[in-house]
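All protein chains but one are shown in place.
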Amino acid sequence: MVSPAHFIALSVILFVIGAVGVLVRRNAIVVFMCVELMLNAANLAFVAFARMHNGLDGQLIAFFVMVVAAAEVVVGLAILTSIFRARRSASVDDANLMKY
Amino acid sequence: MTGSVHSALMPQAAAALTTYHATGIQDAAGLLLAFPLAGAAILLLGGKRTNSWGHYVGVAMPLLAFAYGVAAYVQMLGYPAAHRSRELTLYQFIDVGRFQVPLGLQLDQLSICFVLLITGVGSLIHIFAVGYMSHDPERRRFFGYMNLFLAAMLLLVLGNNYLALYAGWEGVGLASYLLIGFWQYKDSAAVAAKKAFIANRVGDVGLSLGIMLMFAQFGTVTFQGVFAAVPSASHGVVTAIGLLLLLGACGKSAQVPLQSWLLDAMEGPTPVSALIHAATMVTAGVYLIVRSAPIFDLTPDARLAVAIVGAVTLLFGAIIGCAKDDIKKALAGSTMSQIGYMMLAAGLGPAGYVFAIAHLLAHGFFKAGLFLGAGSIKHEMNEEVDMRRFGGLAKVMPITWVTFGLAYLAIIGIPPLSGFFTKDPIIDAAFAKGGTSGALLGTAALIGAGITGFYMTRVMLMTFHGERRWDDTVHPHEAPPVMTWPMIVLAIGSVFAGGLLIVDNRLLNFLGPVTGVPPTRHGLWTWSGIVALALVVVAFGIAYALYGRREIPVTAPAGSPVTVAARKDLYGDAINEGLLMRPGQWLTRLSVFFDNRGVDGLVNSLAAATGGSSGRLRKLQSGFVRSYALSMLVGGVLLVGALLLVRL
Partner (left out) sequence: MSHHMLLAGPAAETTRVLAYWVLAVISVTSALGMILARRAVHCAMMLALVMLSLAVMYVELGAPFLAFVQVIVYTGAVLMLFLFVLMIVGITAADSIIETIRGQRLWAALGGIALLVLLSLVIGHAAIGPSPPATAKFGNGNLNALAQLLFTKYVFPFELTSALLITAALGAMVLAHRERTGPKPTQRELAARRIASGRPTPLPGPGTYAQHNAVDMPALLPDGTQSSLSVSPVLSGPTPDVSDYPEGLPEGSSEAEPARLASPAGSAGSADSGGQEAGDQW
């Protein structure tokens, strides 16, 4: 029997994997992908909760999350290209001018 | 005793409080201030382009003011005695709610005496200065300052309220500072100017506190208002006001304990010494006391303090005058001493006010004459002031010798010259005060008269008689007429002023409505006058034995401890340093130390701690986004964990 708890557990696992990925990867595009993974994990939890509570609000929130994620990706990738254009590097560690 | 005198004089003093509006010529009394003020403005603002004719303006303005003063005096003589006090308001000086101070002028018998002295002697000294300063490239500036001084001094004596008096008081202080330091490239002159300014500040604080106390108590600072309110004030308040005014007078008139600046003030050009530091400004303290007569009439304690200060100073100055080899400093000691006489007289109350003013006026003539003589000598001797290098000048500078000699005879009190007429009544009045204090004050005044005879004879002998002791490089001869004529006029004044004022009680009758009338004196010759004259003759003999018969060494001999002390101004500077300067410096050092170690230490260590910890903490700002993300993750975990701990 598959209960919402299964999906939520999966969501937790994916979220943690995404979080660790953000921390360990240096390629900015991959970092973005990890962020997307975290958002997807959250979405899964929302949808599972919606099913659990027998309401559609969770699904709608997931929908909004997707919209926001799309906007974030567009702007983030634009930033990325301009950084790449200036520094010839997509590594997040190279963009460290704002420091002590 | 004072009570009876006081009550006897009150009606007359009250009559003096009635003032009338000035009319006619007197209505333009503002001109008295305007003339010298315009001169100062033209000369100081006009700059170099007035260099060639500036001194003519500088001389013309005091002469115009003098002419106006004479006209106003003549008009005043036309009024009956009780109607001679005239007022006019120039404009509203301060207009703040209840606090109304009009800038008003008061022409009465007392102020007209001062106006005539200031503008008359002032004009003569200005004329003298044309010759004396002829070689100075800054002569224009000098005349600008001198005119500024005249304007301030006239405001001082003409103001009908204490605030206007105070404004003039500060103005003459400023002019004095500027003129003492006129040759500011000389260190000694610059230091002397600052010394005079600071010493005067001490006195000015007293005066300003006195005025504030008046306002706090009576709500007014006009002479009329204060004098009308003062009888109803408590004895303590009146005494406090009197003592504060005395402090102000001590500062301006170089009385003990604020005497130290006057001797150094001789660093200024000699006409300055003659006008400001002998004839007029230093007598402002006496004017203040006499003008405040209604206050002092009510407080015998403050009056006694005034008399004591005067007596101490007259001995103090006389002793200093005996030891100085610098002719101007010897005369400065003499000035202190003579003002001491005036203060002593003023401290005797209505019995002495008139004689204080009489001596002040006579002193204005003979001391100005003495200083101009000294200036004339200094001018011819290549700025030499050491009397040990003079000697035998009587032959080469006969006019200076005669005028100086007449002023000398006047100051030591040889009849029938001025000093005899004006000094003896003071000694006489001191003894007449009665009691121990009267005897002590009178004795001091008598001794002072004797010492005056000694040190003035010493100056005379060392300067004009005996062998010539100057170098061959110096070729003294008589000064030009522009310098000798003022000296001659002043010498005439020295001879006749005292007699004119005292004989037939002329000044007494004139000033009586303002200052009160002293007990009638019978005859010119009193026993104290005869004793004083005898003392002067003895002193002359001693001085002649010491300086007339013997060779005078060019370098000063070691001398007795008293001489050494007198040369050092009786340790006035040392006392100031020991009592005020050193503790002040210690206090300053202590504050600096506390400021550096305590306040700054606290602030600096706080700053260092903040800076140091920031320096370490900022290393966290590595610029690596991933580090920041890690902190966020850890922070989030901790937050959620904490929430869970609370909730579970």
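Letters A and B mark the chains in the order given here, with residues in each chain numbered from 1 onward.
Here, a residue touches a chain if its C-beta (ideal position, glycine included) is under 8 Å from a C-beta of that chain, and two chains touch if they have at least 3 such contacts.
Every value quoted in this text rests on a predicted model; they were computed, and no experiment measured them.
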- Item | Hidden-chain contact residue, picked from the options B:Pro398, B:Pro481, B:Gly598 or B:Gly641 | B:Gly641
- Note on the structure: Hidden partner sits against subunit B at residues 622, 624, 626-627, 630, 633-634, 636-637, 640-641, 644, 648
- Item | subunit A, residues in touch with the chain not shown (by the definition above) | 1-10, 12-21, 23-27, 29-30, 32-34, 36-37, 40, 43-44, 47-48, 50-52, 54-57, 59-60, 62-64, 66-75, 77-82, 84-85, 90, 93
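Simple rule for what comes next: only the chains that are shown with their structure count from here on.
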- Task: Report, in whole Å, the distance between the mean C-alpha point of subunit A and the mean C-alpha point of subunit B.
- Result: 91
- Item | Touching residues (chain side subunit A, partner subunit B) in the complex | 19, 22-24, 26, 92-93, 95-100
- Query: Which subunit B residues qualify as touching subunit A in the complex?
  - Reply: 618-619, 621-626, 629-630, 633
